[in-house]
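Handing you a structure now.
Only one protein chain is missing; all other protein chains are in place.
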Amino acid sequence: MAGSQFGNIFRLTSYGESHGVGIGGVIEGIPAGFELDIDEIQDELNRRRPGQSHITTSRDEADKVEILSGLIDGKTTGTPLGFIVKNKDQHSSDYDHLKEAYRPSHADKTYEDKYGIRDHRGGGRSSARETIARVVAGAIAKQFLLDLGVRFSTYVDQVGTIKLEDNSFFLKEAIEANNVRCPDEHISGRMEKLIEEVRNEGDTIGGAIRCVIMHTPAGIGEPVFDKLHAELVKAFEYGSGFNAVEMKGSKHNDLFDEDGTTHTNHSGGIQGGISNGMPIYFRVGFKPVATIMKDQESIDKNGDKIVITGKGRHDPCVVPRAVPIVEAMAAMVIFDMYLRSKVSKW
Amino acid sequence: MAGSQFGNIFRLTSYGESHGVGIGGVIEGIPAGFELDIDEIQDELNRRRPGQSHITTSRDEADKVEILSGLIDGKTTGTPLGFIVKNKDQHSSDYDHLKEAYRPSHADKTYEDKYGIRDHRGGGRSSARETIARVVAGAIAKQFLLDLGVRFSTYVDQVGTIKLEDNSFFLKEAIEANNVRCPDEHISGRMEKLIEEVRNEGDTIGGAIRCVIMHTPAGIGEPVFDKLHAELVKAFEYGSGFNAVEMKGSKHNDLFDEDGTTHTNHSGGIQGGISNGMPIYFRVGFKPVATIMKDQESIDKNGDKIVITGKGRHDPCVVPRAVPIVEAMAAMVIFDMYLRSKVSKW
Amino acid sequence: MAGSQFGNIFRLTSYGESHGVGIGGVIEGIPAGFELDIDEIQDELNRRRPGQSHITTSRDEADKVEILSGLIDGKTTGTPLGFIVKNKDQHSSDYDHLKEAYRPSHADKTYEDKYGIRDHRGGGRSSARETIARVVAGAIAKQFLLDLGVRFSTYVDQVGTIKLEDNSFFLKEAIEANNVRCPDEHISGRMEKLIEEVRNEGDTIGGAIRCVIMHTPAGIGEPVFDKLHAELVKAFEYGSGFNAVEMKGSKHNDLFDEDGTTHTNHSGGIQGGISNGMPIYFRVGFKPVATIMKDQESIDKNGDKIVITGKGRHDPCVVPRAVPIVEAMAAMVIFDMYLRSKVSKW
Partner (left out) sequence: MAGSQFGNIFRLTSYGESHGVGIGGVIEGIPAGFELDIDEIQDELNRRRPGQSHITTSRDEADKVEILSGLIDGKTTGTPLGFIVKNKDQHSSDYDHLKEAYRPSHADKTYEDKYGIRDHRGGGRSSARETIARVVAGAIAKQFLLDLGVRFSTYVDQVGTIKLEDNSFFLKEAIEANNVRCPDEHISGRMEKLIEEVRNEGDTIGGAIRCVIMHTPAGIGEPVFDKLHAELVKAFEYGSGFNAVEMKGSKHNDLFDEDGTTHTNHSGGIQGGISNGMPIYFRVGFKPVATIMKDQESIDKNGDKIVITGKGRHDPCVVPRAVPIVEAMAAMVIFDMYLRSKVSKW
């Protein structure tokens, strides 16, 4: 964790650790007078929740959102919306052996380097549970965006070396039809099998998620899509991405039609940092989860060699559960940009 | 262009268009009492400058920095440092034919969508000249970081399909030894040849830059490395990057030595968003420049079909000149994080 | 309510309405490794609490703070500290008659002008209960400042026309010895009598608070002391305040002694926006509470004349309870400035 704030006008400030009271936040800049659907927010949390299928961690976290302010009679009042998702089903004692130990490729040592102290239980603030706050804020942003006609399609397009070579806008039904959240039945089956194999080895595997956004109004903001959870994300590309490196300008340029749309969309819907009305799409690469169920050599606080035995309940592959997180982040950015764009002209 | 601010404590606010009076900015948060080397700042601008070799654009922009405030007797006073780099050698009339036209894959149309008005001369605010302000701020940040022992190695590692398969820390002499700023003599020769070929076709080509940073103190900030110039950057990865997607956790995890260093460095020097003292490295992918010297179909303001003929003087490949920009951005982020880290413990 | 954020490095983001779930917030930028005294925070809330004496409102609000994150084993971890003070003893039905009515000199009409909707129960977000979040954050800031040797003396120095003509640093015991929190026994007695009289008339009365801060280190920040609760504060002065208007420079200037202290302290400890090590002092004027127990003419949503009858339980004079709020705000500002000053020199 580092920046705990996200956004400008539509702005989330989050707090909370994995094994503390809960994960929560304050959302400022929600326009007043909008009827918020709390069930929709809960649905997004359920998609992020551990324990939802046999290929995710077996922790069963209810992750129920409580809204603490900012609503009257179900409508937004324009004032800050506070919320909390209380922690449950914590096995803090699973982490007792880590009080003095530094796990490889976790934030244990860097937090102590920076703060001189850390909450060792479940990763503390660096836990992926911090993304709960983003899912809540994103679910709210998405309700406003849906009202504007914006539509999202977010899905797993790679697990290990198994890749979906199709970057279409898939319907939610197809994405949610399987545990991996990959909309191709055949490929998702292979992905699921790989995840199971990896888990049986006590290991983990990386993956990637694609997000396609339709009907963003042209002329809004700078979708920087930064600040994805730093613990897991290693790479980001939008539009043509790293493929652009090998292309010539004459092929990469998106030629206009008379109606202002473009033949190709290598720009990924963004030109000069501003939306052009074409589909926005980007892709995020996730590293394999650092917690594995195999013994690993490591060191403790004193720099002495120790052996870490994998404990706790963790995901063998994070991308199926990260789909709603990526979508939430995208929704937050686009809605913030939309609000900012409303004061750009006189 | 969108956000014109960058950083928190060490913060740049920039302004200026390609064909206006100049590009400038205000830098806040520079610690007081430091002897600033203005020649060093100028050297970085010279590395970014057009017209420096036969494979870059033939525009000859002196790009001389003028410091307007914040210094006394050559030392920083802790107050805002204003600066300007005046524009010269502008051929604004080269752009007259673009007043009504929208060039493909430029920000012409999106700026009009957002603002209803635009400065059509040389790309206006969306011009890559805006990066001048970042180079100045980065050059200042780098002087403080050098004082702390931090060292940078930034170089071109790919042009089209020609790639340097070596991510070492190369010395500046090797990088600056050729026009491409790729530290391998043989590969840089092939890259240069490709750029010349592409230019002779009136075309452009993409590329990628790698940045390796040594001796960053452990325990600082969240190097998000966001906000690279949105016009050209399409992709970003740090540490193992997109390769992590295909790896298992047991291979990806960086095991500790007794001294707190790690055997491998897939984390890229950053764990949980905080530096761990290992080399930080990342890679940025650039699309081919959109302005080509070939005729292209496009549309004008009224949506009528037109043909755009390439005019003006532009780079066939942007990466050789983008090396100091990438390094400047990295320096700004790390120095800002360093300053923020100084208040993280009691 | 308006800005829900306060501070830069040490930063509070607050939320909550008078009759919702509670008042809470997130505090970022708390240095790690500090043993926080939760009882001290509770003590400050108790000083702000309604129902603490017969001259305050008879609402009995327990106002118990719950810390939700940011601590381990009682020590700060450097991560955001979330907290909530749940609302209790709400008589929301007391406000049913106000759903359509606009009370004079309240924020009822302006909130509807701005947001088109409002939480009419107990003032909603514009309620003075919002200050609870500031008291919590200020109590935390004060613990760090005490550790640095900074000392606060905050007290009522005027109620109606009864004024304490002494701006010394009084001890907390003297301030807390009576219900008014005016450290002069005789004057506080007269103030208390006036408040009782005013209450018996169903009316309210204004007042003023003075804050004196000793041992602030020289050379820190810009104590702007802005953003006091906009609903009640009408005036602010520091150092010589409005008296300076009538003074000549030769009299107003604070001459130095050899040790860098000054003979007089018309500057109020602040010169050029930076502390000089002398006592900082300022004064805040509060308007009389708008809710009175008398009938008042007003209008409803349709612009029709109505008569408002005072209901609910309110303070006849707000200053005794506002003492800890003013002190909390001062502590927040000074601690934030202190943290910012730590990166001002190289």
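As written, the chains take the letters A, B and C, and residue 1 is the first residue of each chain.
We take it that contacts are C-beta pairs under 8 Å (C-beta built on N, C-alpha and C of every residue); 3 or more make two chains touch, one makes a residue touch a chain.
Keep in mind that this is a model prediction, so the values were computed, not measured.
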### Residue of C:30, C:164, C:208 or C:280 in touch with the missing chain, whole complex considered
C:208
### Contact with the hidden chain (one of B:4, B:52, B:179 or B:264)
B:4
### Query
Given the contact definition stated above, which residue among C:13, C:131, C:158 or C:188 touches the chain not shown here?
C:158
### Query
Which one touches the absent chain: B:45, B:81, B:270 or B:325?
B:81
#### Entry: chain A, residues in touch with the chain not shown (by the definition above)
9, 29, 31-34, 76, 78, 144, 147, 339-340, 342-346
### Summary
Omitted-chain footprint on chain B covers residues 1, 4-5, 13-17, 20-22, 24-26, 28, 32-33, 66-70, 72, 75-82, 84, 114-119, 124-125
### Query
Residue-wise, where is chain C in contact with the chain that is not depicted?
1-3, 102, 104-107, 109-116, 126, 158, 160-161, 198, 201, 203-208, 218-222, 224, 226-227, 230-231, 234-242, 244-250, 252-260, 262, 266-268, 270-277, 285-292, 294, 296-299, 303-305, 341, 344-345
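Methods note: only the chains that are shown with their structure count from here on.
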### Query
Fitting the CA atoms of chain A to chain B, what rotation angle results, rounded to the nearest 5 degrees?
180
### Query
Using the mean of all protein Cα atoms as the middle point, what chain has its own Cα mean nearest that point?
A
### Task
Could you give the separation in Å between the centres of chain B and chain C, each centre being the mean of its C-alpha atoms?
47
## Note on the structure
So chain A residues touching two or more other chains come to 1, 114-116
